[in-house]
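A protein chain is absent from this complex, but the other protein chains hold their places.
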Amino acid sequence: MAFTKDDFKELVSNIQSQAWYKNPIGFGIAKVDRGQLNPDKILQATYPVINWEENYGSAAIFLNALKEAGEEIDTSKSELVFKISDKFLTSCIESFRPYIPEAKGNEHKNVQVISTLASLPIDSGLTADDYRVVFIFEDANPLSAESVYLKLYALSTGKAALRSLNLNGAFGQLHNSAWVGNKPIELEWLRENEITLKLSGKYPSITKVDKFPQFLDHVIPADNTRILDTNKVRMGAQLAAGTTVMPGAAYVNFNAGTEGAVMVEGRISSSAKVGAGSDVGGGASILGVLSGTDGVPVTIGDNTLLGANSCTGTSIGDSCILDAGVTILPGTKITLSEKAVEQLKEINPGKEISTVMKGMDFLGVNGVHFRVNSQNGQTVAMRSTREVKLNADLH
Amino acid sequence: MAFTKDDFKELVSNIQSQAWYKNPIGFGIAKVDRGQLNPDKILQATYPVINWEENYGSAAIFLNALKEAGEEIDTSKSELVFKISDKFLTSCIESFRPYIPEAKGNEHKNVQVISTLASLPIDSGLTADDYRVVFIFEDANPLSAESVYLKLYALSTGKAALRSLNLNGAFGQLHNSAWVGNKPIELEWLRENEITLKLSGKYPSITKVDKFPQFLDHVIPADNTRILDTNKVRMGAQLAAGTTVMPGAAYVNFNAGTEGAVMVEGRISSSAKVGAGSDVGGGASILGVLSGTDGVPVTIGDNTLLGANSCTGTSIGDSCILDAGVTILPGTKITLSEKAVEQLKEINPGKEISTVMKGMDFLGVNGVHFRVNSQNGQTVAMRSTREVKLNADLH
Partner (left out) sequence: MAFTKDDFKELVSNIQSQAWYKNPIGFGIAKVDRGQLNPDKILQATYPVINWEENYGSAAIFLNALKEAGEEIDTSKSELVFKISDKFLTSCIESFRPYIPEAKGNEHKNVQVISTLASLPIDSGLTADDYRVVFIFEDANPLSAESVYLKLYALSTGKAALRSLNLNGAFGQLHNSAWVGNKPIELEWLRENEITLKLSGKYPSITKVDKFPQFLDHVIPADNTRILDTNKVRMGAQLAAGTTVMPGAAYVNFNAGTEGAVMVEGRISSSAKVGAGSDVGGGASILGVLSGTDGVPVTIGDNTLLGANSCTGTSIGDSCILDAGVTILPGTKITLSEKAVEQLKEINPGKEISTVMKGMDFLGVNGVHFRVNSQNGQTVAMRSTREVKLNADLH
């Protein structure tokens, strides 16, 4: 039992020095939604708090408490998932004791989770089976729905960078469910109860059928971030503060998003990201690695405007303009005047710029305005009217 | 009364041999939502089970039970709609008796409907007025909301082929309502109660105002089908197993859909259909008969890719590619090189292919890649890189 903060620190050091112990990359305690027919099926994992390369003291306490509760802890595995138990909770509370009085607001969130779990009313209908303690020790292919969710949280809370996590096989760990808002239902349960539900007027209002929940089901955005339709942002997307996602043709898929305040009225496909101050116009489409990008993830620079109904299949630099309705794919041939070549060279020292370039050649080229000449159908590039901040290192 | 399955079969034969009797094309029992002000207005009909060119034994039992309950059965009409009654239910139960013990899961669904209706708790607030028995004897213009719904179910459950049913006048049989999820409300009721509802903080969260419900309000999709936003698929659409409908700019209207696993990120307008393995890119638009197609329904073949923000107003064959942002309307003039003509003739034996073709000339032509030349604005067609399976009958 820890009576003082020093006791706590000593306890943590002691745990961390043991041979079996290893700091996890990420960990957290989740409330899980289980199948209505098959309670072993994890339909969703909801984390009140996630830890990602941080709070190793709490990780040590959790792992030690599990060990004390009789669980086998093999930290050589890429991930571990356990049910909680009274023993686990009691052990955590004893260790966290010196922090419990000050665990409020933003302080000691893991302690708050344990205190809250320990004080849930008995008549809530929830049991220890409805919670999981989850650890990721290695960024390998996820092996459980719980670890997929932990990674999606790491992305959506901005604790892990877009494209930085291994999500291979993630789809295979998730179950396709019918959702009523943020509550998942097994499709098979619906089928078994369809006749009774429909005849009694109690058939639920299904809001979607998918393996993923929505971003807003799990993450509270910054005060100046707006998502005008929850269906437009999938869990696992990342939205920097100040981003606005409009409800027309917008969509931000998982492992995709924004790196600063961005106006999103178009599609940011999985693996694509958009820089600060940029504007993804109405119906503009930024392609994902699975279609039309030759497998290279697309990055849109800062302060760039993608016009309405434009389509981008290759990376675009800072301070660019893509006119409404214009499509730039990796292989699109783009014509530049001698003057345009000169002007673009000036603000992009060291870059190869010539009178005919392909879409993919514009990687890292700033200040470009892409248009289609309405008199002859030629796709052209010229110097944009947007201010370009030169990279000081190059001068 | 039927005591054995043989008794049941004899009873059915006996009914079917009577002069007044005719097998219906489709039938089922629906729970109906009626107007809050005008209870005779049918706002929605929810069928736990529909029968379409099948289960004629149950049809005979239902029609006979209605006749015994005193209803006039005129099978020369295109459709019949009746309220249920205790007499009707009792008669059905007596006839179905030998099947009741085994009516579970997928077995004897019509028997399950009758058993469930007979055992609904009295305190449910539902009465015989809230149910209808519905028959369609002829595929004529629908004459009731109940028969419109039965046809929409036939389409959405895949029991009737897309474009195969007469839906003329269907809109006129439906009432425009405000919906709170899957519950319709008369607009006039809302108006009459607006002041009280708003001042008491009980004004409902209206999710849409339309004559149609959504697909997911009535149909449980296959385990590998996904609909990421219920608003994106209207009741009466048909989605083959494995289809995914994304939430960006996608939409599948009634009497439109997919014939195999298709990724849908664009619009499939009413009357359009898309073949197995195809991909409707983000914001891609497949036009309906009412706009830009010269009135001919558009069919997209198998294994075809419609690029992001492309637009298709005419039918496209198998294994085609329409580049992102390209528009092909029936009258669009498309240029082919001599080499393209030769290559396309090779995989499309017997088809007329020449160096200038119109969009509508590509009906049934496979393996075409449609692009716009970014150097001169010319819309061109060439051999796509996609594998084309030749029709064995032509060789």
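Here the chain labels run A and B in written order, and each chain numbers its own residues starting at 1.
What we mean here is this: a contact is a pair of C-beta atoms (placed from the backbone, for glycine too) under 8 Å apart; a residue touches a chain by one contact, two chains touch by 3 or more.
Only a predicted model underlies this, so the values are computations on that prediction, with no experimental measurement involved.
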Selected from A:Ser124, A:Ser354 or A:Thr385 as touching the chain missing from the view: A:Ser124
Option from A:Lys109, A:His175 or A:Lys358 whose C-beta touches the chain left out: A:Lys109
Residue in contact with the excluded chain [from B:Asn182, B:Thr243 or B:Thr379]: B:Thr379
Omitted-chain contact residue, chosen from B:Ala45, B:Ala250 or B:Val274: B:Ala250
In chain A, positions touching the absent partner: 31, 46-49, 105, 109, 112-113, 116-117, 120, 124, 126, 130-131, 181-183, 216-217, 220-221, 223-231, 246-249, 265, 279, 281-283, 305, 307-309, 323-325, 372-378
Residue ranges of chain B at the interface with the undisplayed chain: 176, 178, 187-188, 190-192, 194-196, 198-201, 203-211, 231-232, 234, 248-251, 267, 269, 283, 285, 287, 291-292, 309-311, 313, 325-327, 329, 332-335, 372, 376-379
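Everything that follows uses one rule, which is that only the chains that are shown with their structure count from here on.
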Euclidean distance of C-alpha centroids - chain A vs chain B, Å: 35
